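Sharing a structure here in structure tokens format.
Every protein chain but one is kept in place in this view of the complex.
The letters A, B, C and D name the chains in turn, as written, and every chain counts its residues from 1.
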Amino acid sequence: MSSMLSFIIRRLLILPLLLIAVTILIFSMLSMLTPYERVSLYVKDIPKRQGAMEGLIKKYGLDDPVPVQYWRWMAGTKNPDTGEIEGGVLRGNLGWSKTGKGTVWEVIGRRLPATAELALWTAIPMIGIGIYLGVVSAVNHNKLLDQILRVFSIVGWSIPVFVFGLIVLLFFYAKLGWFPPGRLSDWASQVVQSSQFIRYTNMNSIDALLNGRLDIFRDAVRHLVLPVITLAYLDWAYLLRVTRSSMLDTLNQDYMTTARAKGLSENKVIRRHALPNALIPVVTVGALMLIGLLNGVVITETIFNIPGMGSFLAESAISLDVISVLGITMFNCLILLVGNLIVDILYGVIDPRIRLR
Amino acid sequence: MRNKLFVLMSLLVMASMLLTACGQQPATQAAPTAAASTAASESAAEPTKAPEAAAPVSAVEFKNPDTITYITGAGEPETLDPAWTYETAGSTTELNIYEGLTFFKREKTDEFIPALATDWKTSDDGLTWTFNIRKGVKFHEGGTLEPHDVAYTAQRAFLQGRIDGWQWIVYEAFYGPDMAMAGIKDFAAAFSAPAGAKEPPKFETLKPEQLVKVCEDVKTKIVADDDAGTVTYHFKQPVPWMLALTSQQFLGGILDKEWMAENGDWDGDCKTWTKYADPSAENTILFKKANGTGPYKLDHWTPGEEIVLTANENYWRTEPMWEGGPSGVASIKRVVIKNVDEWGTRLSMLQAGDADEIYTPPQYRKELEPFAKQTCGTDESSCKDDKADGFLTYFRKLPMPAITPGQFNWQMNVEGGNPYIGSGKLDGNGIPANFFSDIHIRKAFSACFDYDAMVKDALAGEGVQAQGPIPQGMMGYLKDQAPLNKFDTATCEAEFKKADLDGDGKAAGEDDDDIWSKGFYMQIAYNTGNDTRRMAAEILKAGIESVNPKFTVAVLAMPWPVLLESRRQGKLPIYVGGWVEDYHDPHNWVNPFLYSQGAYGRIVNMTADYKKKYDDIIISGAKANGVEARTPIYESIQKMAQEDAVDIWMYQQMEGFPFQSWIKGFYFNPAYGNPEYGWIYSLSKVAPK
Amino acid sequence: MDVVRRLLKNPTSLLGIILLLGFVFVAIAAPVIAPPAKSSRNVYLIPRDGFGNQPKPPNEKHIMGTTEGQYDILYGVVWGTRTAFRVGIVITLITTLIGLIIGSLAGFYGGWVDEVLMRITEVFLVFPFLLAAITLTSVLQTVYGRGEANFLVVLAKGLALLTFGQSPAKDLDPIQIQILTGMLAIIVFGWMTYARVIRGNILSVKEYEYALAARLIGASDMRILFRHLLPNAVFPVLVLASMDIGSYVLTFAALSFLGLGAQRGYADWGQMISFARSWIPSLGQYWFIVVYPGLAIILFVLAWNLVGDALRDVLDPRMRGRGND
Amino acid sequence: MTEILSVQGLETQFRTREGIVHAVNGVSFNLDEGETLGIVGESGCGKSVSVMSMLRLIPSPPGQVVAGKALYQGKDLLKMTDDEIRHVRGAQISMVFQDPMTFFNPVLTIGKQVSEPLEIHNGMNKKMAYERAAKVLEMVGIPKAKERLEDYPHQFSGGMRQRVMIAMALITNPQLLIADEPTTALDVTIQAQIVELVQRLREELGMAIIWITHDLGIIAGLAKRVAVMYGGCIVEEAEVKELYANPMHPYTRGLLGSLPRMDESDHRRLVSIDGMPPILMEKPKSCPFLSRCTYAVDHCKTENPALKSLSPNHKVACWVDPNTGREF
Partner (left out) sequence: MEERKVLLKVDRLVKYFPINQGFIFKQHSGDVHAVDDVSFDIYAGETLGLVGESGCGKSTTGRTILQLYRPTSGHVYFEGQDLVKMKGETLRKTRKKMQMIFQDPYASLNPRMTVGDIISEPMIVHNTYKGSAMKERVVHLLELVGLNPAFIKRYPHEFSGGQRQRIGIARALALDPDLIICDEPIAALDVSVQAQVVNLLEDLQRDLKLTYLFIAHDLSMVKHISNRVAVMYLGIIAEKATRDELYSHPLHPYTKALLSAVPIPDPVAEEKRKRVILEGDVPSPVNPPSGCRFRTRCPIAEKICEEARPELREVNPGHFVACHLVK
């Protein structure tokens, strides 16, 4: 266990270094832009008077050398009036997001619950269906069912999210009117914002349950159905493949013969001996996919008009909002890295070969 | 059993999703104020009716009787501070929260009714305006309106003067056109410049006493007399559009001085004003807070999601604003303004009854025709019945004072290379830098633009060809005259042949070395996503390429920063850019387009003789007092601008607002910014029978 | 070739191959199926029939109808096939090449070279891919839009040479630049998997005795790397890459959908589908604007996936029937 | 002695991409209670497949038993229902496999894996099964067996793992233990440990053993009877001493001759069998050893010789008497 611990500590120590490298990479990416291009974020329209752009560049220090800007972002700035240091990543302040109209942390606080809720609800069908069908497919290897599922998953994998999302929206909302886009109906968002409703997590469906409001829960879930289907469909296709190949791998292992030679029924052979082994890589992949959902939500959130992290990042990236991109990417990387770490630890926990090395 | 568990869980989720799909939310869900108890929710959540598959269009459900939901698509406010706001999303929202001294009389943009002022008078020279301030008006947060609040508001806005804000309008009014700077720091520097100095000092070098002096001087321009109950403004030049300024945030949007100071904003002290000068949007206390006197209070603004306003239960107005106009507390209690960028989503929400009005760019307006129960003009009196099974009251062809020209760059910048003009020479692979200095080229371009196609296809018929810089209905517009430049390829060809770009005195038609035989190549750029700009460029390209196969125009999508920067550097040969008025006066049209320091005029960069000609006449128009004196000046500007083909005067846009037919009381006033929600006070929501 | 024979025997991969051949045919025969106007300066700009906004259903003049802006859908779908092939194959080639270089250097030399290269790879890897691509695309479009000459232009010219066969002596076509920026962004954030896989493979192949044998007979480092290690390490990566051609086309389409890929009116499927965004509620009426390009992209990606999937199965010894004893 | 197992005419095929491989072609043998039979052959000769076929452990597809009987205590294993044969496997016939690493499930504890047959066949509860497992593990020489029940396979050394495997096979007191190359992956000193262990256990428990190996050395000291397989057939079967003293099949002779012996004092040139074992893509019509045989006559090309008795304890499948060089 001590090697595990040292592994974790090593990863934790490396984490800030990686983050700094990541931010430097983004910063150098963005330093390809001239101050005049960068200032366009502050100028939504043609400047009305002469010198406006130059004034703004000076005001936001965009003409400073890039390392100076980077350092300012890292260490913060000194307020000439109060003498206090404001902002600075090193002081835990990710800066002000022009796109999100709040500090980056505020924006994360505001936007993350929607994405997290989406991810949460996506995980259940994605993992459930994906793994189940993957197992079914592998057990029936090369039989008709396997072929059908395989083709189905390849087809699923070949459909662009935005085409799938558009079709789903067309059918279930525009045509049938079952599931609306957005996060909540107006009446429900009024309730949610009222003082009677305690917002524990800001994830509406969960808060609704915690508050005992089934009607709100129902409304929240109604809004989640379509994006969840869109997100999950693409991922279960992938998970199916991973599970299938992992399961096939396991089924080809020698210890399956041992189990059969012991007189175990085929059912038990698969359940007791094959699944625990086959699921180890699947758990990893599944967890990484969950983390990777942040990636997948960009388009889904755009299509379904969900104010989450994904749509926010797309917005700020397109409008070249340096601080927002930096802050959110940094946060994403943090999640990714911590997530990876957790997956690694998880891997160690579920696989005794690693845990007890 | 692990796999079964997964399946069970996922089935459960699926089942719950399907179940919820069938449960329509109750039509009359308790408002938050109605102390919704958890026990009541069970029954409330019962489905009221099963959903109809593919519901007919007429069966749009009536939802939320007290709430009006707007789905905009043009972005959300940058701030809710009236002194900072210089874009329509913010100013329109503020119009419902804050009030000025006057207000537009219903649909009129040049007639005003008293608001926070009871009456006013102006001196004969038009330089001094005095307003009597209404008594007994309470701010949302409880303060009482006094004259010093009005003066404070204007002084604060003046001194806040953020870069690229609207303050140049008041700088010009109080200190003359030369002082119409981009921001307060530039203003202060110019103000403190010793007489005769060529370069103003840097703001950073100004001494504290100089800074105090700026503030004190401003205070002499805007003077409140609490005892007399008046506020007086002293201008440098006549400001015929004064009442338009006091009706909007520019000199309106009255704040409570005491409340502002309590909340940490400027307290009116001339020693500290620089602390509050040129702030970032988020650094003023009014960024996400509001305390006005208007019919609506700001409930909350969650950036990226929604702005919610609630009715001001203590609204001061007891008399109808005009005959049949609204009075008392607002009829609609709650306003939700959401920004949705996707047109498709917006339309879906309208069809589902989740939206009461959606932002509809011109190219999509035809889409809504099948749903129009009534089609109307500028107000309900003009409504005509349309589709019987429709559900919209569809206000269309509303003339916005918004003109979009294709602006030539008469003298292009070629320093450091200019990718837009190819070789930069008259060799068929580019155009020379002074291409558009030749009036025949400008005229040829103006004749090669298919105005009708633009209006018909790009604007879906929602517009008219522009006559010149001054829009329809405005002083200076040449009534009963068709625009001078028409789409006519023959004229276009003839003008091209008349040009003489190599300056050898021979017209291009007879010159082997000139434009007609050499041909040219140029690029017209638009910022990605801007559909009208793109369409205009494409139509121009089609027209020009049709007269001579040697002419090539490439239409390019550019990221906004590139476009902005190229424009600043004066590299773009043609820039398609529209203007929406700040205040309703022809000066606000000729200034930006034609004045050599105007927002667009700077880039048009006319040759010196033209610059002088236009600058002189524009200043004379602004200085003249009275409609009679001014009208002929503007009419001649309008005529000159066409004759000189300064720009391609492309089109004047029209608006279209699809309201659910249960929304009543809408009229069109273009001065509201986004007129569909500029004055929600006048609207009501009436359940369909 | 045994592999080809087995691919042809498998019904799913056969379907994939037939589809691919179909697309190849369409790409080659594009000038015949959808002849461009004589005067058109760039055949990839879809010809349009007016400027109207409303899509028009299929008719005699436009077999697949016209989309928003009256772009001919048939033309776009047909010429879009070329774009898809170009984008997919060029991105795959370059990313694989980068991965190959970095992975083999790291795997072969080990030590600090490996450490440094793999840390760099890790840094790139922690970016969420699509987000990074969006950011870089918007930055690059801005930089290229400036029209200044710098090393990025050289880069783009190289890419243009590969993608469009355009001579580096010519100036960059601004219309192509938008395609190139999207591709560049995908390339910059797309090579890491290959690098890792190659490195892993090299490390394992390095342990094979034939690598030792090669050192023993006195072969130089380069000879060992190129003759013994790479040929054996690269093959699984090529299979991986063949499947990725499809997914790169998808990613590029996603960029186009977000308005960052191909320019409006360019024959690119993703760009064409992005028109559908505005017509969701009336998609029932305007089905053709999403169905044709959508089908094209789905079938294209499907074809690569089917072939790649089958290829993997064929080449994966695990999947072979277990021998006797 | 009563016969507990009688395999008759077993044939097994595998469908592969290259075609059908005839892995086992009519294998017959029998086994008495408590007897140890050695099956010897090179890789690919079908020795493992034969016993796996018998227990129906051949992965199907691609494998398929196409003919033959395998009578275990008079009942045909090949005709039993799935349920019936499950109660034979692990309970009455147990197996020990070659590679003690890969044949253990890496994520289950030893205790669970060893006690599992008891749970299935004897319906024992976990606690009792674990107690018994500890006892058996002790019996096979695992020190501190009780403490190690919660350990995982990878925490054991190779030799220990093989002991555990044997314990797992023996925990149900089977009548027959099939050991499929159980010592091939082990070092000589460990191999000796295991051989000794099995010999001891055989004496204590009295089960019959089929020991499959390619090592003629091991089988010499272990088995009572030896069957030599080649090309999917048994080519010679005899009492162990008889076989080594008087090998009658040219293959057996070659095999014995190719082995250097440590107890030889003089250096001799090893007998080498040229060529390589066949891959049987069709059922052999000639003798499968034909191409490598130095004694071959024309008859060998036309007919695959059947196993025939030369004496009560010696059978051979060959047309030629290698001592005389002539056909029998």
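Going forward, a contact is a pair of C-beta atoms (placed from the backbone, for glycine too) under 8 Å apart; a residue touches a chain by one contact, two chains touch by 3 or more.
Nothing here was measured: the structure is a model prediction, and the numbers come from that model.
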By the document's definition of touch, the residue of D:E42, D:E138, D:D151 or D:E327 touching the omitted chain is D:E42
Omitted-chain contact residue, chosen from D:M160, D:M248, D:C287 or D:V320: D:M160
Absent-chain contact - pick from C:L203, C:A219, C:L238 or C:L295: C:A219
Touch list for chain D against the chain that is not drawn: 42-43, 157-160, 187-193, 195-196, 214-218, 220-221, 240-241, 244-245, 254-263, 265, 267, 269-274, 276-277, 292
Logged for chain C, residues touching the omitted partner chain are 208-210, 212-220, 223, 227-228, 231-232
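Definition applied: only the chains that are shown with their structure count from here on.
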Greatest separation from chain C - chain, by CA centre: D
Is the C-beta contact count larger for A-B or for B-C? A-B
Chain at the geometric heart of the assembly (C-alpha centres): A
Distance in whole angstrom between the CA centres of chain B and chain C is 43
Report, in whole Å, the distance between the mean C-alpha point of chain C and the mean C-alpha point of chain D. 54
Where chain A and chain C are represented by their mean Cα positions, the distance between them in whole Å: 24
Residues of chain B whose C-beta touches two or more other chains: 342, 344-345, 348, 351, 559, 561-562, 565
Could you say which residues in chain A touch two or more other chains, in rising order? 33-34, 37, 169, 174-175, 302-303, 319-320
The residues of chain D that touch chain A in their complex are 52, 55, 57, 61, 82-83, 86-91, 94-95, 97, 99, 102-108, 116-117, 120-121, 152, 154-155, 168
Residue set of chain C touching chain B in the complex reads 39, 41, 50-54, 68, 138, 141-142, 145-149, 174-175, 178, 259, 263-264, 277-282
For the complex, which residues does chain B have touching chain A? 1-3, 6-7, 9-11, 13-14, 16-17, 19-23, 25-26, 29-33, 35-38, 41-42, 44-45, 51-55, 63-64, 67, 69, 75-76, 78, 86-87, 163-164, 166, 168, 180-183, 185-186, 275, 278, 280-282, 287-288, 300, 302-306, 308, 334, 336, 340, 342, 344-345, 348-349, 351-352, 354, 559-562, 564-565, 567-568, 577, 592, 597, 599-600, 602
